[in-house]
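Written below as structure tokens is the structure these notes are about.
The complex is shown incomplete by one protein chain, all other protein chains being positioned as in the whole.
So that you can tell them apart, the chains are marked A, B, C, D and E in the order they are listed, and the count of residues begins at 1 in each.
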């Protein structure tokens, strides 16, 4: 059977502050600039969740994208949408709240939940001009 | 001379919380739902600034859009980008931090600064699925 | 109070055939070309619903866009999404299934339901290269 | 009959130089900055052509958008696509090659050709961050 | 010579119904939900055709994208645009009409036709929120 990658795009809005608590305020301000604003800022995030697998003969699907959407909404969107990544999201408490750390945290949560097929790629857009991608390596 | 409307699009990222301090927490939660999250959330805002005027024969412009951009960056973007509308933006302190109140506050600031031509319309996108527009009426 | 126009964008997918039953098949084929395919074709439609009104002092809203979304989903999206405009949509049975007739039919349904504020404009995108707009005149 | 506005979007790529031959090179450089580069630069332009009219009972159309597309391709796109606005486009020779002057020149050409319905609005995007609009006033 | 991948995007509109004729109506309704509507629904599909190859020294091209466009229009777009995938498209008759089966059918048709260079990837967007990709494996 041919192996196809299918993708579902989801969106959420959140606040964050890029801040390393192990460093001084001056070091944080120098490293992170306006992204370090103590009163937070925020984004409309876009997340592309890609699953790779064989096409199921019974359904013609790699996986049912409406079921994939339900999984991602429950595991990710309901936890982060209209939230503050630093204050409200348990799995982001121990790391700096960058897109790189967000996307790898999402991977750890989603990889065991996605089925059939296997999680192949996550792309997280923070603005329309920057995005990060992770393939589990 | 023909009257043309010219538009410059700018972007900024900010955090906010939709909250009416005159109401109880319960009333706020009921009225504003997840937009009332006390720890804030945020957006990538897009602002379209439209100026109407005659075409200047010397330049072929209604107004120089790079100068318009400089005005909007100084008056608006530098004040709100990577900021918290509730905590960091002086002109938003006395009103609820909705897009409607943001766009009319922007109008008050920009209308007297824009020249040549007159401010004709502001469109503020909060997400890719909702936006507000104001023409000064 | 300033009058602001607020807009909520919604999407739906539907099939249709542009066909005038009062004309012969040959006339229909000549008038409507490939849009007259008897086996249907379809689109991802985008609908922008705009409501104009004063800003409410208690909420900072012209109208609550999540409530507006609920109204449009109930009155329009649930009736047309993943449907055939010619066969499945009662209010489109007596007219030709063009975007012009769709948008004016949507207006008749939504205008009395929208509140607070008044329905100000509907924009219906059929493809990324064509759209129709109606303001109730 | 309800009056509806229908729009067809078209695209073309062209080079230009914003330059006023009545002024010195130094004045041009000061007025127009990098847009005055003597070796030209260019854009992917997007043009939205809007026609307003009653819905025709026989067709359900204000006007047949495929016919409107043919008119705009013949009158505008074939003349400017992959061309230099300063050197190749006869109707732009006597004016400065700004978007404002381009859109009003397009209007003069298209207004008498569009039928049924009347030309209601032209929107010309020069980049994704700036556009001009003209309604014939 | 460096190996570059070049992509041409094309669009078409079509109707379909996701349906497995080997299953009962009840099973189909349960498996496919609203995508199983017997009266069809439809989409504006976007197809990205990617070809990989060496840069030709004479032309500076991997392949002439206007020729690639002509090939894809003849082999794919002319066959599926404004059509019904279930009723009108011969190569989709024996499989369930999902994006996964559409994209792999497109691959079988395009892979032997594309030259110079080799077909490297097809991406098919069904809506702006979901897409499938196939690389021939």
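What we mean here is this: a contact is a pair of C-beta atoms (placed from the backbone, for glycine too) under 8 Å apart; a residue touches a chain by one contact, two chains touch by 3 or more.
Every value quoted in this text rests on a predicted model; they were computed, and no experiment measured them.
Participant: Taking the complete complex into account, tell me which visible chains touch the one left out.
Facilitator: The chain that is not shown touches these displayed chains: A, D, E.
Participant: For the chain left out of this view, which of A:25, A:78 or A:133 touches it?
Facilitator: Of the listed residues, the one touching the omitted chain is A:133.
Participant: List every residue of subunit D that touches the chain not included in the displayed model.
Facilitator: Within subunit D, the residues that touch the unshown chain are 11, 13-16, 34-35, 37, 39-44, 81-84, 87-88, 127-128.
Participant: Using the touch rule from the top, list residues of subunit E that touch the missing partner.
Facilitator: Within subunit E, the residues that touch the unshown chain are 2-10, 55, 58-62, 65-66.
Participant: Could you pull out which residues of subunit A are in touch with the chain that's been left out?
Facilitator: Interface with the chain not displayed, on the subunit A side: 18, 20, 23, 31-33, 95-101, 103-104, 107, 128-134, 136-137.
Operating definition for what follows: only the chains that are shown with their structure count from here on.
Participant: Go through the assembly and pull out the chains touching subunit D as well as subunit E.
Facilitator: Both-contact set = C.
Participant: Of the pairs C-E, C-D or B-D, which has an interface that repeats that of A-B (more than half of the contact pairs shared)?
Facilitator: Of the listed pairs C-E, C-D or B-D, the one copying the A-B interface is C-E.
Participant: Among all chains, which one's averaged Cα position is nearest the averaged Cα position of every protein chain shown?
Facilitator: Of all chains shown, the one whose C-alpha centroid lies nearest the global centroid is C.
Participant: Averaging each chain's C-alpha atoms to get its centre, pick out the one most distant from subunit E.
Facilitator: Chain B.
Participant: As a quick test, compute the distance in whole Å between the mean CA positions of subunit A and subunit E.
Facilitator: About 28 Å separates the centre of subunit A from that of subunit E.
Participant: Cα centroid separation between subunit A and subunit D, in whole Å?
Facilitator: 41
Participant: Which residues of subunit D are in contact with two or more other chains?
Facilitator: none
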